[in-house]
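Attaching a single structure in structure tokens format; questions to follow.
All protein chains of the complex are present and in place, except for one that has been dropped.
Let's look at subunit A:
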């Protein structure tokens, strides 16, 4: 049984100009211990899909799916209260802007402890122990000293480490990382990606990487879904996707990478779109 199984997911937003289809019937499955990358440009619906799974979309969104199961439990019929027990514990998420996703008014130690307070029976001292253990696991130097630090006193890379620590605090079975390194420098990006992959391999959790960066896909993923305008263009294991992309959109994306430039000009996705269009 797959860890997460979604069939025919559709998301529509009500806008002043009528309904807007953000996702048009996409299937996702993730197995335990697997790294799935969802790639696409902005507007491709890659984040919307995972926000829908987490139940984090605003009321203006209409979500329909034939199947939406996590470990065999139907996510569609969960009440808000039951959902909160799953979200943050069994499924957790890391967002793009680490500094914006931490609360500036509370210390790092407090925010980490809060997750544990909600989802576990640990007492205060045990929670503190666990928080220190987590900070060590994500490679924060001097964790004891950092407990009392506020987010603004830490760098972007350190804040992202804290976010990861928070996300893995309850040993989730599925971790969703939404552009986790987009706001970071390449050297920090490398550290964060290595950390995520190491944590994923040690714990055997499923990991979904949402990204627009083909380099990140190549460095982390087992399997890749390529999305464009709310539709799935291609799904393949990472090697065959890069070696032998089947869909013209995937080929367009790969050839727009500056390192694959052959002539003076970079081919752009719209060159391909004009040539045939993507269906």
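Side notes on the structure shown:
The rule we apply is simple: a residue touches a chain if its C-beta (ideal position, glycine included) is under 8 Å from a C-beta of that chain, and two chains touch if they have at least 3 such contacts; residues count from 1.
Following the convention adopted for this analysis, contacts and distances are computed from a predicted model.
One subunit of the complex is not drawn; among "Cytochrome bc1 complex Rieske iron-sulfur subunit", "Dipeptide ABC transporter ATP-binding protein", "Linalool dehydratase/isomerase domain-containing protein" or "Rubrerythrin", its UniProt record names it "Dipeptide ABC transporter ATP-binding protein". Across A:56, A:100, A:118 or A:261, the residue that sits in touch with the chain not pictured is A:261. On the side of subunit A, the interface with the absent chain consists of residues 41-42, 156, 185-190, 193, 201, 212-219, 238-239, 242-243, 252-254, 256-261, 264-270, using the contact rule stated above.
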